[in-house]
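Heads up, one of the protein chains got dropped from this complex, but the rest are sitting where they should.
Order as written gives the chain letters A and B; numbering starts at 1 within each chain.
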Amino acid sequence: MNELVFFINNVIIAGSVTGSIYAIGAIGVTLVFSIMRFAHFAHADMMTFGAFMVLLLTLAFPGVGGVVGLPTPVVMLPLAMILTAALAVGIDKVFYKPLRAHGVKPIVIVIGSLGVTLMLQGLIRLFAGTSAQNMYLAGERKEIYRLDVPFELATRPIVVTEPQIILFILTIACVVGLHLFLNRTRLGKAMRAMSDNPDLARASGINTNYIVSVTWVIAGSLAAIAGTLLSLDVTFKPDLSFFLLLPIFAAAIVGGVGHPYGAIAGGFVVGFAETLAVFNWSVMLRPIQHLFPEWIEIPRNLAFVGTEYKIVVPFFILVAILVWRPTGIFKGKVI
Amino acid sequence: MPLLEARDVHGGYGGMNILNGVNMSVEADEIGVIVGPNGAGKSTMLKAIFGLLTVSQGEILLRGEPIHNLPPNKLVQRGMGFIPQEKNVFPSLSVKENLEMGAFLKPGNVKRMLKQVYDFFPPLYDKRHQPAGELSGGQRQMVAMGRALMAEPEMLLLDEPTAGLSPLYMNEIFERVKQINAAGVGILMVEQNAKQALAIADKGFVLAAGKNRFTDTGAALLADPEVAKSFLGG
Partner (left out) sequence: MNTPRTERREDIVAAPSRFPLREIILFGALLAVIVTIYMMMGTAYSTRMLVEASCYAILALGLTIQWGYAGQFNAGVMGFVALGGFSAMLFSVPVNDAFWGTELPGELGRVLLYGVAAALLVYGASKLDRIGVPKKLRSVIAIVLAVVLYMVVISMLRSVTGEIQSRAGFIGGFGLPAWTGWIVGGALAGAVGYFIGHICLGLRSDYLAIATLGIAEIIKAFLKNSDWLTRGTATVSPLPWPTPGPSELGFTLARALYLSVTAAMIAVIFFLLHRAYHAPWGRMIRAIRDNEVSASAMGKDINRRRLEIFVLGCILMGIGGGALASFNSLFDPNGYLPLNHTFLVLVMVILGGPGNNLGTIFGAVAVYIIWLMSEPLALFLMQGAVYIGEGWFGWQPPGNLDSRALQARVFVIGLLITLVLRFAPNGLLPEKVKHHG
């Protein structure tokens, strides 16, 4: 039974955590893609920026969390979301909009977004330094919940941390909120309309510039959530984006580019694939060792890839999906 | 004062002029039809009126006010509707959502106009929850017309509404256009099926090489042997 608990802790929970973060990130990428038709490379750095804003706000107002009963960074999250959304809208106004107005090919805007990536990275590291920092400051500590499993053979508990629970709650809230927004509100429907057929949207009197801004606000806020909760779960690192970019894009493409629900599914596919690939299966095989012939010795390390090669997993998924089904599992808009 | 008037309109894409001085006027109770050979600038003229391309010379007036080079959303606000030829629906949105988008600038209209549009195009009511991309060509055209009507336009521009439709649907669409006009909406449409279109037209404009070749009532144009010979296929 301990093996099962081990599996739950290291695969189910860990995979859900990674999957949630990728999913929230991929929604932003896919929304930007469906409205503006370019792969926004600076998205992962907007996540880092959001987390960095939370860090700064937490440093500035350390005592707030105690009053509300939540970790201070979580209390600061809405403020950071607003700041990141403002940043996203601002970046679009200053860097992407002039390029769009110039009528350049989408790939030129992609290069522009790489330029923005570097600028954000440079700024964040300039102010935050290059080392990792714990988001729990001012004497707060990460709550860890140990749930005992009601079986006799299981001696180890299932372990969930507070930020993980907050992450799960926020992920569900984001998905439900996004669903309601896209299907029930006038603005959300207009967003879907613009992603379907921008010319007709314009001809219907939809102010496309406004929709673009709304898209950035959503993408920026979601980026702040994902970045902050990832930093809470582990630590804040200025090069966070580096590990996020490829999985997020893989998730968006797996789900079908321009397809928000696909992005959520894709996020979990990539998250679980990563977790399963680095999981040491040797642990699971050991209890059934006696079933194998004696000459087979189960190696101590039986993971598909070492953690240092984790980045191979999203890449492999990306390549596989591009080869077999470039439109993604849910039919995406553009290939 | 005519509802829509175009005076000596020049314009085109990328410095290349397609329109070289087009004149038109349509009254509120009239159907205007633009016909002409391929490349005459028929669709280009509609796009110029709807602010989708730059008018370099001349003027376009709606109720006497200049509207050329206004963006489409401003034109919708002023009571103009446009139905493009291809890609005239939002394929992944349901029929109802397509219609709602038509009233994006007038959210107050939605409830009342939805009912009117469903009454006008009963098949749309049955399919209101189906994605518009799954409909047949004729039904899509109905969605497109319904979407434009949702904003209660005074002037409706249609770009080849019957292109690619079966004769049955074609007649239905022409019939609907007449009804819309009878309800007080000025119509200006581009048509390939010139004979049938001119038959319902109060005014006909025969364009060639970006200029008016003939301008008269629909009936007069149909009767004109020269128009018939060179533009209506004998």
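The rule we apply is simple: a residue touches a chain if its C-beta (ideal position, glycine included) is under 8 Å from a C-beta of that chain, and two chains touch if they have at least 3 such contacts.
Just so it is clear, the model here is predicted, and its values are computed rather than measured.
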Considering the whole complex, which of A:T58, A:Q121 or A:N197 touches the chain not shown? A:Q121
Specify the residue from the set A:V175, A:V312 or A:I329 that touches the hidden chain. A:V312
Of the residues A:L245, A:A263 or A:V278, I need the one that contacts the missing chain. A:L245
For the full complex, which residue in A:F95, A:F168 or A:F181 touches the chain that was left out? A:F95
Even though one chain is hidden, which residues of chain A still touch it in the full complex? 38-39, 41, 95, 98-99, 102-108, 110-112, 114-123, 125-126, 129-130, 245-246, 249, 253, 281, 299, 301-302, 304, 306, 308-309, 311-312, 314-315, 318-319, 322-323, 326, 334-335
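The working rule: only the chains that are shown with their structure count from here on.
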Computed distance of Cα centres, chain B from chain A, in Å: 46
Residues of chain A that touch chain B when the two form their complex: 186, 189-190, 192-193, 196-197, 199-207
So in the complex, the part of chain B that touches chain A is made up of which residues? 50, 52, 71-73, 75-77, 82, 84, 87-93, 97-98, 100-102, 104-105, 107, 147, 151
